[in-house]
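The complex is shown incomplete by one protein chain, all other protein chains being positioned as in the whole.
Presenting subunit A:
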Amino acid sequence: MTAQHSRWTHHRTVGFGYVAISLAAACVGTVLSLLMRLHLTWPAWSLPLHGLILPEEYLALVTMHGTLMLFFVLTVAPQSGFGNLILPAQIGARRMAFPRLNAASMGLTGLALLVLLAAFFVPGGSPISGWTAYPPLSATALAGPGQGEGMDVWLAAIALFSLASTLGAINTLTTIVKLRGEGMSWQRLPLTVWGWFTAALLSVLVFSVLLAALAMLFCDRHLQSGFFLPTGDLVNGVLLQHHGDGSPLLWLHLFWFFGHPEVYIAILPGMGLTSMVLANFAHRRVFAYRLMIATTLLIGFLGILVWGHHMFVAGLNPFAGSAFALSSMAIALPSSAKVLSWLATIWRSRPRLTTPMLFALGFVSLFITGGLTGPILAQPILDEYLHNTFFVVAHFHLIMAMAGIFGLFCATYYWFPLLFGRLLSEPLGKLHFAGTLIGAYGTFLPMHLTGLAGEPRQYAQLTGGGSGPAGQLLQTTLPLQHGITYAAFFLACAQLPFLLNLVLTLRSHLLATPNPWSATTMEWASQDFDEASTEDKPTGLVTYRGPCHYSEDGVSFLPQWESGATSTLPPE
């Protein structure tokens, strides 16, 4: 251990690097989704400088949008980005456990993003088999454009990403276990740390399985193995030559064993932050704090037992369907417990409705709305109708994508003064919040209805497939498609006040006061010891109590780092 660390391996540098990777991926991913909406609504629309969007190009958009958003935005930003920026200070530590490994994981993640984006430029273009890459579609170049070099590039990118995530998660776990500062017992950890901890546990468990599955798929593609390929598989008129008699279902098991915990990795840090921010602005302790810790761990544990609910109609034994229905229903309970705690925490608290608080409240709203369709989709008999329809698209975009993004915005507004010494503008922030909430609901609520009407996912066009009853069924959803597309563009435009806010605030000279939100968690004490310093010496901080100590009347509070004297909240 050296006394001086390089600025390049400083956890804040690494954290900002991760956030930059996410921001780039989010911008590209958003543009791709808007192109999808345009093509789905107006199939004859021609993309300037490109021309008509072909069906395989639409599927490439689907694949790249899903891959970018799931991996590079929702996994990277909350867990690796804000994890690195905030976690050490929040546990009273000076640094992450393995600074060089940390910087290496960030570099690998950035490299993975570049490799993935390269798929747009290889012959045949990006892969078209979705972020789930089911074989045999993903196992041979014969299956379609993009399934040759594009798919190889995708495999390489996700393999790099898996490696980086595993290393990053090991770093997070070690930091939390070994580097907690003086007095920071497990019970005094803020719920954000519990979120990062559980997500890191899941990452270590499941990314290694994904990595193995990717290696197996690579072997099926190039070394004539047959993990996922049955004998006699005839693709595009060519009998695939390989050894052994495998099953595509094996990939589904391996992929979803990773894929379902992955969505919890994406949302657990947001849940933790929402709990802490609600309590912060309600000037109360999080209701049923210990239960919140328990439900976080329970969601993580149950999260690895529910993968089969993605496979109810995939060819599983129907008894397995019943078992996975049970575990999936069970996960609704810790999730409901969290919602109840959130509602109880803010009940009659007259919280300060600052922008971070509004985004935390938005998180709760979206989590409820997206969560309530979870138990519906956990019932195998209802999946017999709803599986792979837009009802599912609506469900996961609300609970994972939108709630996840609200968690990220909450984090940005809340920790901006800590990271940049300036408060983001409140009026612009509130405008951003209102627009984003309206846009999110406007885009994704109607998708429940097009899904119930029968619209399947991943259809390049709803017209042009024939004029029979199938074509007629799809056309019934067309009127709603226009509204959804307008709402999606509104949602994208609602991000402009945010960008403007960032620029204006970073250029302003108005500095924030220390601990401007009257927060009680350790990261806000870090201004006292120059968090940004690369010098490796003890922080000198002691944790005296758990977080969220506010007086009964909510007027005074006791931060975790103060030995005794209470601080009074500043007048509003």
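The criterion applied here is as follows: contacts are C-beta pairs under 8 Å (C-beta built on N, C-alpha and C of every residue); 3 or more make two chains touch, one makes a residue touch a chain; residues count from 1.
Methods note: contacts and distances are computed from a predicted model.
> Can you pick, from "Cytochrome c oxidase subunit 2", "Aspartate carbamoyltransferase", "ABC transporter permease" or "SUF system NifU family Fe-S cluster assembly protein", the UniProt name of the chain not shown?
"Cytochrome c oxidase subunit 2"
> Hey, which of A:344, A:434, A:478 or A:542 is the one touching the hidden chain?
A:344
> Touching the left-out chain: which of A:65, A:188 or A:284?
A:284
> Determine which one of A:78, A:92 or A:136 touches the chain that has been left out.
Considering all chains, including the one not shown, the answer is A:136.
> Among A:460, A:541 or A:558, which one is in touch with the chain left out?
Counting the whole complex, the residue in contact with the absent chain is A:460.
> Residue-wise, where is subunit A in contact with the chain that is not depicted?
Residues 54-56, 59, 62, 128-130, 134-137, 143-145, 229-237, 239, 245-249, 284-285, 287-288, 291, 313-315, 318-319, 321-322, 325-326, 329, 332-333, 336-337, 339-341, 343-344, 346-351, 353, 361, 364-365, 368-369, 372-373, 375-376, 378-389, 449-450, 452-454, 456-462, 464-466, 468-474, 476, 552-554 of subunit A touch the chain absent from view.
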